[in-house]
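Below, a portion of the complex is reproduced, with chain positions unchanged.
Lettered A and B in written order, each chain numbered from 1.
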Amino acid sequence: DLASKDEYPALGEEDKLWVRIRQEARWDSVKEPVLASYLYSSILSHGSLERALAFHLGNKLSSSTLLSTQLFSLIIDTFMEDDGIRRAVREDIKAVKGRDPACNSYSHCLLNFKGFLACQTHRVAHRLWNQGRQSLALALQSRVSEVFHVDIHPAAKIGSGILFDHATGLVVGETAIIGNNVSILHHVTLGGTGALGGDRHPKIGDGVLIGAGAIILGNVKIGEGAKIGAGSLVLINVPPRTMAVGNPAHLVGGKDSPAQLK
Amino acid sequence: DLASKDEYPALGEEDKLWVRIRQEARWDSVKEPVLASYLYSSILSHGSLERALAFHLGNKLSSSTLLSTQLFSLIIDTFMEDDGIRRAVREDIKAVKGRDPACNSYSHCLLNFKGFLACQTHRVAHRLWNQGRQSLALALQSRVSEVFHVDIHPAAKIGSGILFDHATGLVVGETAIIGNNVSILHHVTLGGTGALGGDRHPKIGDGVLIGAGAIILGNVKIGEGAKIGAGSLVLINVPPRTMAVGNPAHLVGGKDSPAQLK
């Protein structure tokens, strides 16, 4: 059981984050009547954060041939079977609010951040993939790519406390691994180098920050706390707490004595 | 009152741009019956450019929980309250038609250019933001990011005569300022450098051209008439009428004697 009292409410406990999100939604619906019906159907009418998120994703990812009610059921069932996903949803919301100065409330993240919404759908698709439900996982990947412009292979492993900022154009390959508390800006690629299969995508350590437009290719290791400069092309391992910049990327301070980040 | 006879018709005056757009739509609906119903509902059934644009944006930005009729009312009301926006809409259409060789008619810009449509929605969101209606402004920003793949913070200030060409992936941060007659290609970022708040985004002067994929970070100043090469990473001020290229970007001709553009 991954749930802890600090991070995720046990049955019967108060869910402080959800209480807070509802307060924000009530406040906004009083201040802004145009949004009242939207906030009611998206947040206030639901009994839990999981149900609100599943409803919101079901609506956004539905199409004329994939019904929102089917998607809602699929997503809420997956959430309810997996404590780890429910905890990660909460850690991601806190990460977005905490790390993005343009995020002014938890409900803003829940409703409006396509990087957050794409990441949570990936968590569902990843679980389905691991259960052998590949065609369904791939259908979700495809809808996320169409609706949120984020293309994450369902096999990719992603930790918690994730910020996908702006998110447009993010591509994450099949054998990529992303650790905890990672921040990735838009237009970032964690891609392959043309190998025909096997373990061919980057491994991103805990606490890494990857700037806008960075392209990281191949089975390289980005150590914990490293920073990848915007617009970099990274084809090498990057040690922990160092910074790589440029096209092709080099370590700031040089390969033999890279400058240590605090 | 920003309206001038040249740019924006006063009450009772003929609106030459709107007359022209209707002529184009009539022409196209005769030539192409498949589009007749679309052109009628999007252009020919409306009494003004503002109403046609508000209807078109309301349709495109609507969702199962944000109704097109609500969005139409919100957008048309904002247009009608703000002469500056109505003038900017017209200057932007002329800029797209004048500067993009692939734009063959005003109605094509009005109906099909997602950069134009994203920019006009931003003008509405920016006014709402300045009126303290932040949650509504952020909801519009989010829909524009989902539907047009353009993510502009509602607080960003944008002049008129703007061409966002292709537009996919454009990101403009909270404290960015874009002057008049600016052309920006797709995948351009006007972003921050990780500062936690405050004035942290680029200031783009009048007449600047920013090439595809350029990333400009931090509170730097791009002087009027400057050109930023495609794929550049710009972390420095760029003087007026000079060109910056490369990753990281340098001034063409050197820092001490940059080549002057005509």
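Throughout what follows, a residue touches a chain if its C-beta (ideal position, glycine included) is under 8 Å from a C-beta of that chain, and two chains touch if they have at least 3 such contacts.
From a predicted model like this one, the values you see are computed outputs, not experimental measurements.
A.B. asks: Total subunits of the complete complex, with 2 given?
C.D. replies: So the full homo-oligomer, as given in this file, consists of 3 copies.
As a convention for this text, only the chains that are shown with their structure count from here on.
A.B. asks: Using Cα averages as centroids, what's the distance between chain A and chain B in whole Å?
C.D. replies: Chain A and chain B have C-alpha centres separated by 29 Å.
A.B. asks: In the complex, go through chain A and note every residue touching chain B.
C.D. replies: Against chain B, the touching part of chain A is residues 28, 31-32, 34-35, 37-38, 41-42, 59-60, 62, 68, 101-102, 104, 108, 111-114, 147-149, 166, 168-169, 185-187, 209, 212-213, 229-231, 245-247.
A.B. asks: Residue numbers of chain B touching chain A in their complex, please.
C.D. replies: Residue list for chain B touching chain A: 63-66, 70, 74, 133-136, 138-139, 141-142, 145-146, 149, 151, 153, 168-169, 171, 173-174, 187, 189, 191-192, 194-197, 200, 213, 215, 217, 231, 233, 247-248.
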